[in-house]
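Here is the structure we will look at.
All protein chains of the complex are present and in place, except for one that has been dropped.
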Amino acid sequence: MSLPAAFHDIAKRVNNWGRWGADDEIGTLNLITDEVVREAVATVRTGRRIPLALPMKQDGVQTGVMPGRVNPLHTMVQINQELFGPGTVACSDDVVTMGLQAATHWDALTHASHSGMLYNGRPAGTITAHGGAEFSGIDKARHVVSRGVLLDVARARGVARLDGGHAVTPEDLEAAEELTGTRVRAGDVVLVRTGQIQAYLAGDREAYAYPSPGLSVRTPEWFHARDVAAVANDTLTFEIFPPEIEDLWLPVHALDLVEMGMLQGQNWNLEELSTACGEEGRYAFLLSAMPEPFVGGTGTPVAPVAVL
Amino acid sequence: MSLPAAFHDIAKRVNNWGRWGADDEIGTLNLITDEVVREAVATVRTGRRIPLALPMKQDGVQTGVMPGRVNPLHTMVQINQELFGPGTVACSDDVVTMGLQAATHWDALTHASHSGMLYNGRPAGTITAHGGAEFSGIDKARHVVSRGVLLDVARARGVARLDGGHAVTPEDLEAAEELTGTRVRAGDVVLVRTGQIQAYLAGDREAYAYPSPGLSVRTPEWFHARDVAAVANDTLTFEIFPPEIEDLWLPVHALDLVEMGMLQGQNWNLEELSTACGEEGRYAFLLSAMPEPFVGGTGTPVAPVAVL
Amino acid sequence: MSLPAAFHDIAKRVNNWGRWGADDEIGTLNLITDEVVREAVATVRTGRRIPLALPMKQDGVQTGVMPGRVNPLHTMVQINQELFGPGTVACSDDVVTMGLQAATHWDALTHASHSGMLYNGRPAGTITAHGGAEFSGIDKARHVVSRGVLLDVARARGVARLDGGHAVTPEDLEAAEELTGTRVRAGDVVLVRTGQIQAYLAGDREAYAYPSPGLSVRTPEWFHARDVAAVANDTLTFEIFPPEIEDLWLPVHALDLVEMGMLQGQNWNLEELSTACGEEGRYAFLLSAMPEPFVGGTGTPVAPVAVL
Partner (left out) sequence: MSLPAAFHDIAKRVNNWGRWGADDEIGTLNLITDEVVREAVATVRTGRRIPLALPMKQDGVQTGVMPGRVNPLHTMVQINQELFGPGTVACSDDVVTMGLQAATHWDALTHASHSGMLYNGRPAGTITAHGGAEFSGIDKARHVVSRGVLLDVARARGVARLDGGHAVTPEDLEAAEELTGTRVRAGDVVLVRTGQIQAYLAGDREAYAYPSPGLSVRTPEWFHARDVAAVANDTLTFEIFPPEIEDLWLPVHALDLVEMGMLQGQNWNLEELSTACGEEGRYAFLLSAMPEPFVGGTGTPVAPVAVL
C-alpha cells in the first residue's frame, strides 16, 4: 500500500519545507510574531480565564486501543513524610507515568511521518529510542502564546454535537468564522469545536473514541491559505473515524504535521469556552498553550488557557 | 522534636484558614480577580514571550537525594509505526515517568503539612495513595494567569548569583522592588531571582542543590502583607540550604503552603527573563503558569511563560 | 461496617502471630525446611520443566477495575544504539512500568490488613509511601523453593473449568488430593486449579475477572491444619466473585495473609501443568517461585517453574 495521488496533490499545495529555512524545526509557529501577540493581548476585555485541559487521571480518554498510549497513572512516593525527623514539616511527593499523547495534548511535528519523511525533509530515522526526535521535538515549540479563535462548528450548525460521521469541511470552518465575526488570520491558533468531548464528559469513553467527527482532508489547504499557526480540537484523533476516504488513515496528520509543519492539538475541552464565547458574543481571545519542554518528545500534555 | 514557638508566632500572623470560607481549596489564588488579569494584560507592550521552564530530561535538576523525586524518564512506545499497514502514515508515541515535583514545578498547597494539618485546617490523613490529595490537589488550581513581577534580588544586590548561604529577606525583596519601579500588589505572582540556577545551567547539578540561597523564614509575612497570589524562584528547594535556623527544616513551606495557602514554584529558569526585563527596563508582565490538572496531585510540572 | 463474628471465629483458629517469634516476617515460609526441599527434589523424575507465568504485556489480565493495578507497559529507551560510536556493538534497553500485583504474582503478607493490623500484630500504619512495607515486604520472602502439589479441582470434578459461582471447599481440595495420590503436608506449596484462566487465554479478560470461582472462606483452616507454606491459583482475585457471604469481601486474603501469614499467588497459568501431571500421573513436583526482592513491596511478579 502507498498513499494515493490525491493525497500527494494536496501535500504539494500545503508543503512548507524550506519556507523558514533548511534548519527550521518549528514550522508555522514562525507565524506567531510579537505583533500577533500584541493583537492577541488586545482582544482581552473581561479578564475571564477558561482552562481547556481535561483532568489528568487514570480514567482519562484513552480506551487502550492505541498500544502504549496510557492514561496518567498517579502514584505516591511520599505522604506527609517527616524527612527530617518526627515532628518536623512533612512533605508529599507524587510520580506520574503517562503517554505524552494521552491527555489534552499537542502533537509535535514529528508525531507523524510518511514515506519515510518528517517535517522539513528530515528522514524518519532521526527519531530514536535513545534521544526521541532529534529535530522538531516538542521542546523546540516553546512560545505558544497567540490569538486564539474558537470556530464553534457545532454551534454554527445548530447542534450540540456533530454526528460521528461528520467531516468538518472548509465550508464548516467558514460558517463558524461568520458566527464569530472574526476572520482567522496569520499566526492564529484555531480551536475547532465539534462537541464530541461531551461523550467523554458524560462518562462514555468508547462513544467519544468512535465513531467520531473530525477534520476533513480538505481542511489543511484552508489552514494553509490562512497561515494558521496551530489547530486543536475536542476529539480523540483530530480526524474523523472511520476515515473519510477508505483505507486512507490519518491523512490530516500527514498534511498538517509533516507537510505544513503545523502543530495539532487533541482532547481539548472546549465546552466551557463555547459557553463563555456565546455569552460574551466574541470568539477571539488570548490563548496560552505552552508545551512542557520534553527533550525529543513527539508530543506533550498541555494545560491551555483562554483569556477573554 | 516539634516546631519552635518562633514558627508558631509567624504562623498565626500569616494564617489564612477560613478567609475564603471553610470549603476553600485554592487559598491566595482567590486574589487573582478578573480585574487583576486585565491589569496584567495591560502590562504587555512588545509581545515578547519568555518561557521559564527547564528542558524536561533525564539529566534534570534532581540529584537523587530526594527519594522518589525522579527526573523525567522519556521512553518510546512507537517510532514511525505504520499502525494501519505498510506504506500508511506512521506515528511516534512517547511515555514519560517523572516526579511531579522534579522539574520546573508548582507545589500544590498539600505538598507540605505540619502538626498533622494541611491548608484550611484539613487533616493530613486526607492525602492517600489511593486518591492523592482529597482537598487542594493541584487540579483545583486551574486559573494561574496573572500579573507577574520579577524581583531580581541578584541584580538589586549587584551580583550574578547570590551566595549559597544567603537568605533572601523582606529588605532584599524591597530593594528589588525599588529596582523594578513596580510595587507588588494583591494578586501578583512574584518571581524571585537568586541566580542560583546558573550552576545547573553550567552543568553542576550538585552545586545547584547545595549550598543554596533561598527565601528567608521572614518572607511569608511580607508576601502576606502584600496579598501575593503565588511565588516562584530559581532554586531547587525554595528555601536556603543549610537552613537559616538550626534544625528548623522547611519552615517557609509550612508557612506559605499550609498557613497562607499560597502556591510555591521551584526550578524556574529566570535568566532569560532577567535579561529581557533589564533590556526593557520593566519587571512586570503578563504571566501564564497553568498547572497540569493532575487529580489529587501535590504538585505539577509547569511550563510558565512571561509575555512582555 | 466491621467484620462479622464468623470471620473472627475462623481468624482465631488459623492465627499464627507469635508462632515463629515476635520478630518473624515470613510466616508459613518458615515451614519450608531444608528437609522439605530435599523431599521436593526427590519428586523429580523426568526433568521436564513447566513455566507457570503468563506473558507480561500490556493486554494482560487487568481490566482497569482495580485502580492503579496496571498491566506491564513495555517501552524502549535504546534500540540498537551504538553507544560507543558508529560501527561499534549496539545495545537495546527497555523500561517497564507495572503494578506489582498485576500479572502472575505473589501477594506479600502485607498486601492485606484488617482492623488496622498486619501479620504478626504489626500496625497497618507501618506501610508508607516512603518505604512501602516496613515489615514483611516481599523482599523478605526470599527462599520460595519447595515441593509443589497441584490440586486439580476442575479435573477432580470432571469439568474443564469450574463455574463462576463455585467456592472451592476443603472437600474439593481433598477430592483433588485423592486424585493426586499425594497427601499435602507441611511446607508444601499448593497450586489450586479451577480452569478459570482459560477465559483469559481465549481472549476474554472480562469473563476471566467476573464471575469467578475461587477459594472458600472455609479453606484457610484446611491449609492451616496441613501447615501449607503457600497457595496459588489460576484466578484474578484468589477468592470467588461475587463473594460467598454477602458484603464480606476478601475474607480469605485477611485469613491467609494477615492471620496465618501465608503467601498467596494469583494469575498462575496451571493449564500446561495440568496436562503434564495428567500425562505423568503424578501431581507433586519441585517448585521454584522466587519473588523479585522489591524492598518494601507488598507483592511481586513471579515466574514460577515446576520441575517434574
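Points worth noting:
Letters A, B and C mark the chains in the order given here, with residues in each chain numbered from 1 onward.
We adopt the following convention: a contact is a pair of C-beta atoms (placed from the backbone, for glycine too) under 8 Å apart; a residue touches a chain by one contact, two chains touch by 3 or more.
Remember, predicted model here, so these are calculated numbers, not experimental data.
Note that of C:53, C:175 or C:207, the residue touching the chain absent from this view is C:53.
Touching the chain that is not shown, out of C:14, C:31, C:129 or C:236: C:129 (per the contact rule at the top).
Set against the missing chain, the residues C:93, C:178, C:206 or C:280 yield one that touches it, C:93.
Against the chain not displayed here, chain C makes contact via residues 1-3, 33-38, 40-41, 44-49, 51, 53-57, 66-70, 72, 74-80, 83-101, 110-114, 116, 124-125, 127-129, 132-133, 139, 142-143, 145, 247, 249-251, 253-254, 286, 288, 290-299, 301-305, 307. Chain B residues in contact with the hidden partner, per the touch definition given at the top, are 58-59, 64, 67-68, 70, 73, 75-79, 81, 92, 97, 128-130. Chain A residues in contact with the hidden partner, per the touch definition given at the top, are 67-68, 73-77, 79, 95, 97, 129-130.
Assume only the chains that are shown with their structure count from here on.
Chain centres here are Cα means. That of chain A falls 45 Å from that of chain C.
Between the CA-based centres of chain A and chain B the separation comes to 26 Å, rounded to the whole angstrom. In chain B, the residues that touch at least two other chains are 67-68, 74-77, 79, 95, 97, 129.
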